[in-house]
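Here's a structure for you.
All protein chains but one are shown in place.
Note that the chains take the letters A and B in the order they are written out, and that residue 1 is the start of every chain.
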Amino acid sequence: MAERELELIFGPQHLGMIGNLSISLNVEGDTILSARVNPGYLHRGFEKLMEYRNWIQNFPLVCRINMIESEPVEMVYAMAVEDLAGIEVPERAQYIRTMIQEMSRLSCHFTAAWAYTSILGFDTPAQWAMGDRDYLLDLFEDLTGARVYHIYNMPGGVRRDLPEGFEDKLLAFLDAIHNRLPDYNSTFFENRLFYERASGIGKISPEDAIEMGGTGQVLRGCGIKHDIRKLEPYAAYSDMDLEVPTREAGDAYSRVLVIRDEMVQSVSILKQCIEKMPSGKVYEKTPNPFKWKIPKGETYVRVESARGEFGLYLVSNGGNRPYRAHFKTPSFVHGLVILERLLKGANIADVGNIMLSLYVIAPEIDR
Amino acid sequence: MDRNNLIKWLKEPKKMGNKYSLWAVYFSTACGVIEVPPVLTSRWDAERFGVIPVATPRQANLFLITGYVTTKTLKAIIRTYEQMAEPKYTIGFGSCPINGGMYWDSYNTIKHLDKFIPVDGWIAGCMPRPEAIFIGVTKLWGMIDKGLATGYIRYREHYDYYRGNQERLFGSMEWPPLYSLKEGTHDE
Partner (left out) sequence: MNDMVDLLKSIFKGTDARTLGENRLSVTTPGESVLAVLDYLKASGFYQLKSISCVDWIDDNEFELVYHVASLERPLHIMVKTRIDRDKPVFPTAMSIFKNAGIFEREMHELFGVMFEGNPDLNPLFLDNWKDIPPFRKDFDMRKYVKDTYDSIPSFEEYKWQKEN
């Protein structure tokens, strides 16, 4: 240890830390020499818990892996079970699934905008972002009955059909946030102060991003057009007109701008969903959950969550519960590998900045 | 402010001060925190109730434990709780700190939070709605009024019990006891 080097523990109880995560930093003056992320504050052993519950009981469990965006987790689990059991999902259910995926992506991006702005001290857009997100949560409540954990996906479709007048409410909300976007731009995304704080911070090269297993905004922020929705369309994404926004610089600022452009894309996809929504039934009947056994097999399914690729490796040995489940979460690599790398040489004041631009969500690391 | 409240303020300024300035520790314990930002921001605006988040536990007197508690987090919670100045109040938010909730058979979460630190009130549900936080806070007001929110006194008086449980779970503790382990030596 150099003479003036000291260890600084950042988190879990810290105003600059969003989530329950601890980073120990070796600093000299204001500069970080090396960082080590210390996760595990939220480890519940989900994959073990799943082995003790039957296929249907796992639906209320898995969505709790990620409290900010529970839909992709439900979605991968539903898709994996459908794949193993060979269930076809009706078309209307696919469209509704696409719709709630995008709604949850929007709500996750709003949360990120809140966290980012409140950490950097832009308090006005922080209040707006949380307020706007609540309109979305009201829509979720209307649709599923819950604000945070929806448990709406079921094997073979979704739990219930859209309530009456839901499309109109959603359209009104989409128009409202479309009109608010210039306000967000002027106070946050295109604000000179924010540009100065975020540009050039946490820079990563495309080669490193690929090599270290980055997905989502980490890749798109350095110019790689990678999106599971495009690469391997699931649900109804193959019918949607979708652009993958990218930026070249690879720094925190470009990653945040990618997030903004994705919000615009989500709004467009939601409008297309409402427009093209077919009629029909919303779920396929499945066997009695207590006696339901799924044939032996294994599968890997993946979806594009708000933060990157979310995957699930599911193994069945022919029983009434999963034999092994393993989640591939985007924050695991982003938080444990890329964050440690990007913090090297950064300023102490930029820890929260870099962490949020990588979109690290602690419960997803720990599971 | 009505007349009764004013009289109360003049009679018991300390109690009223405690009641209306419940400053919460900024500690996102677990998944319940996702309902805390809406409560703090424009839609529900917790500042009406005197609840604001503060950076350090030294300034705080409300500890909102949001969600399941893993053994690793419990250590951080105990250290944070012991640093808070008295009087201090704890509210368990969500089903998980009450009895384990969803994670009743998980190997890494503790099931009953009140075995390790005293808890003054519970908010049940997963997730509880933001309004539930306000109901919890107003109930806590009533308890402070009647002198029932005495968790911190219980912690002091029965420190041997709480510390014993903590040591039983962690094996060895990295920090010395806050109070003397002989009971009854800490009367107010």
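One rule holds in what follows: a residue touches a chain if its C-beta (ideal position, glycine included) is under 8 Å from a C-beta of that chain, and two chains touch if they have at least 3 such contacts.
These numbers were taken from a predicted model, which means no experiment stands behind them.
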| item | value |
| --- | --- |
| Chain not shown: contacting residue from A:Gln57, A:Thr299 or A:Asn347 | A:Thr299 |
| Per the touch definition above, residue among B:Asn18, B:Thr41 or B:Asn108 touching the missing chain | B:Asn108 |
| From B:Lys75, B:Lys88, B:Arg129 or B:Arg163, residue that would touch the chain that is not displayed | B:Lys75 |
| Contact set of chain A toward the excluded chain (per top definition) | 39-40, 43, 45, 47-49, 52, 83, 210-213, 219, 224, 226, 231-232, 297-300, 302, 309, 311, 313, 315, 323-324, 326, 328, 332-333, 336-337, 366 |
| Residues in chain B touching the chain absent from view | 71-72, 75, 100, 104-108, 110-112, 114-115, 154, 158, 161, 165, 168-171 |
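Basically, only the chains that are shown with their structure count from here on.
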| item | value |
| --- | --- |
| Between chain A and chain B, centroid-to-centroid distance (C-alpha), Å | 30 |
| Residues of chain A defined as touching chain B within the complex | 12-15, 17-20, 40-45, 48-49, 52, 60-61, 64, 67-68, 111, 114, 126-128, 130-131, 133-134, 137, 146-149, 363 |
| Chain A-touching residues of chain B, taken from the complex the two chains share | 25-31, 33-35, 37-38, 41-43, 55, 57, 68, 70, 72-73, 76, 80, 102-103, 105-109, 126-127, 129 |
